[in-house]
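Note that one protein chain of the assembly has been removed; the remaining protein chains are unaltered in position.
The chains carry the letters A and B, assigned in the order they are written, with residues numbered from 1 in each.
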Amino acid sequence: MTKKIVNRVLVSIPVLIGVILIIYVMLNVIPGNPIEVMMAEHARQDVIDRISAYYGLDKPVWEQFLIYLNNLLHGDLGVSYKLNRSVNSLIADAFPYTLKLAIAAALVSWIIGIPAGILSAIRENTIVDRLFMGFSLLGVSMPVFWAALIFQYIFAYRLGWVPVSGAETWQSYILPAIVLGWSSAGTIARLTRSNLLEVLEEDYIRTAWAKGLSQAGVILHHAFKNALLPVITMMAIQVASLLSGAVITETVFAIPGIGRLAVDAITNRDMPLLQGTVIFTTILIIAGNLIADILYSVIDPRIREK
Amino acid sequence: MKNLKRYSPETAFGGKNERKDLTSSAKKANDPDAKLSAKDRKRIQLAADLGEAETGWDKIKILCSENKLAAISFVVIVVIALMAIFAPAAAPYDPTKQDLLHRLEGMSPEHIFGTDQLGRDVFSRMIYGARVSLVIGLLPTFLSLALGTVLGLISGYLGRTADFIIMRLADITMAFPSLLLAMVVMYTLGAGIVNIFLALTFVSWAGTARVIRSQTLSLREMEYIEAARSMGVSKWHIMFRHILPNCLPNLIVLFTLNIPGSILSESSLSFLGIGAQPPMTSWGLMVSDGKQYLFTNPVIAIAPGVAILILALAFNFLGDGVRDVMDPYLNKQ
Partner (left out) sequence: MSKANTLEIQHLRTVFHTRHGDLAAVNDVSLTVPKGKIVGIVGESGCGKSMTAMSVMQLIRKPGEIVSGKILFNGEDLLTKTPREMQAIRGDRISMIFQEPMTSLNPVYTVGHQVEEALRIHEHLPKEELQRRAIEIFEAVGIPEAKERLASYPHQLSGGLRQRVMIGMAMICKPDLLIADEPTTALDVTIEAQILALMKKLRDENGTSILLITHNMGVVAKMCDFVYVMYAGRVMEQAEVFELFRNVQHPYTAGLLQSIPRIDHVVDRLYAIPGVVPNLLHLPDGCSFCTRCRYADDRCFSTMPELKEIAPEHLIRCFSTNSALAQAAEQSEEVQHA
């Protein structure tokens, strides 16, 4: 078991290095000096040169990469071109907002998605099932930014129940969490439903019925644990989609999180900031997958042993 | 069955060998002792019905009655596609014609979805915007599917180093949050429609590659592939002539199910201002333009969003339907 976890951690290291390399290459192959591009025509050449030297841009690309990698190993993501602050501190400021939003959205998606999936499976092909599945497909097909705007219009502007945007109070997170959680809830509900339906066909479910268990007993005790295994993997992948979705949700609701940082970095052509946010988010996702794998093997005795 | 004759091997299978499979699977669907879920029964029955259908038209009729939502969705997609293709004829106004005297008008008989900040007709712009959404829905999905298929085939069939490299690349690609990765690609390449193709292709090939790889791995052990190999058929010929056709049902399902994701990604990128650029219209861009006027004139932001929703929903329903139809074929392998 411990060996398996260690192995799994070791496997994710090359992936991590690959991620960093790809991001670095993609962001640094752009021809021309990024400082020049950023400052456009306004700056004098000697100023550009001085600033370039400050950021280490006068060195060869491979050396820049090694320096970046070395800094990264020490937990240093570099300095933002535009804001002249360390990317670390910018991310440290922004991350709590994104984390709060992601947790709230994840809660929304589990609290809605899992019960909806169970109910749909139990009441397969009834009105309840169709309704839930319709809603979840709607959630999956809905552009997040558009849903955000609609929610803002109805619940904040028209009804005035919650703030339109911002992140000052906990109420400001309600709309973003629902918007972001809905599409994940759809995915989770569909997955829970299909897994549960599959598990309900298993022989051991028949055994559970034959023992004299109630429907609740059969489903919650015997079917749910088995059906949940793939859902857990899904939840890890969901972390990725939540963080992706957060980019848009944060933009629409003016939440100063990581996503906003990334969008601002693109608008300002602030390469180190974009690089830092993408690498940071990707590390989170890899960690999420790792945790899901470990959780999976803790729950499933068949895997636990191998 | 009135025409039931006494038993003979010929009559039992309807005399035709290819029918054998279908009749017996239909039988399986009606055998209460067989261990099958209700869904399996339905699918096997459907496969048998399709096998018995005489003409292609009959098949379509069976499929439509089987999944009405998918049929309706297909019609919706066709209608949107026709409007996009014949946009100049379908649009009531020139989508670029500004009319500053009639800015930001609400819904009216003249302008059913009102006019935008430059007085352009929103409905006409939506019809032209459909072109972007449809092309982006189909083309990058197709490209990423093609790329993923080739890499998956190579990875699964050749194995060794090629497999290692491709699968690690897939791991890395899948580790990125797709929208962020697409944003990075757009940052590097610059905004614009062709770059969206590249970004979305780059982001989504890995899933296909994994599916095709695992299918190739199981197919290459099949007797007929072994036989082809022993006869000295070349690797590439086996991969593309023998293995690829067997992956087709899977690819069709992946294709339809991946389209809505592409449509939504494009609209997100355009909404963030790094996708389609003016003067080109895209539904995502229109929502983005309209959002400043959300509280005064919500229809100009809402209408294009509804269009995205409808198109994505239609492709999702269609994809579900296609998967249900393809499933018996997928399971057979």
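FYI, a contact is a pair of C-beta atoms (placed from the backbone, for glycine too) under 8 Å apart; a residue touches a chain by one contact, two chains touch by 3 or more.
Not measured: the values here are computed from a predicted model.
Listed residues A:118, A:167, A:189 or A:208: the one in touch with the omitted chain is A:208. Although one chain is not drawn, its touching partners on subunit A can still be listed: residues 202-204, 206-214, 217, 222, 225-226, 299-302, 305.
Convention: only the chains that are shown with their structure count from here on.
Inter-chain centre distance (subunit A to subunit B, centres taken as mean C-alpha positions): 24 Å.
For subunit A in complex with subunit B, the touching residues are 14-16, 18-19, 22-23, 26-27, 29-30, 124, 137-138, 140-146, 149-150, 152-153, 157, 197-198, 201, 240-241, 243-245, 247-248, 251-252, 262-263, 266-267, 269, 274, 277-278, 281-282, 285-286, 289. By the touch criterion stated above, subunit B contacts subunit A in their complex at residues 35, 37-39, 168-169, 171-172, 175-181, 183-188, 260, 264, 267-268, 271-274, 284, 287-288, 291, 294-295, 298, 301-302, 305, 308-309, 312-313, 316-317.
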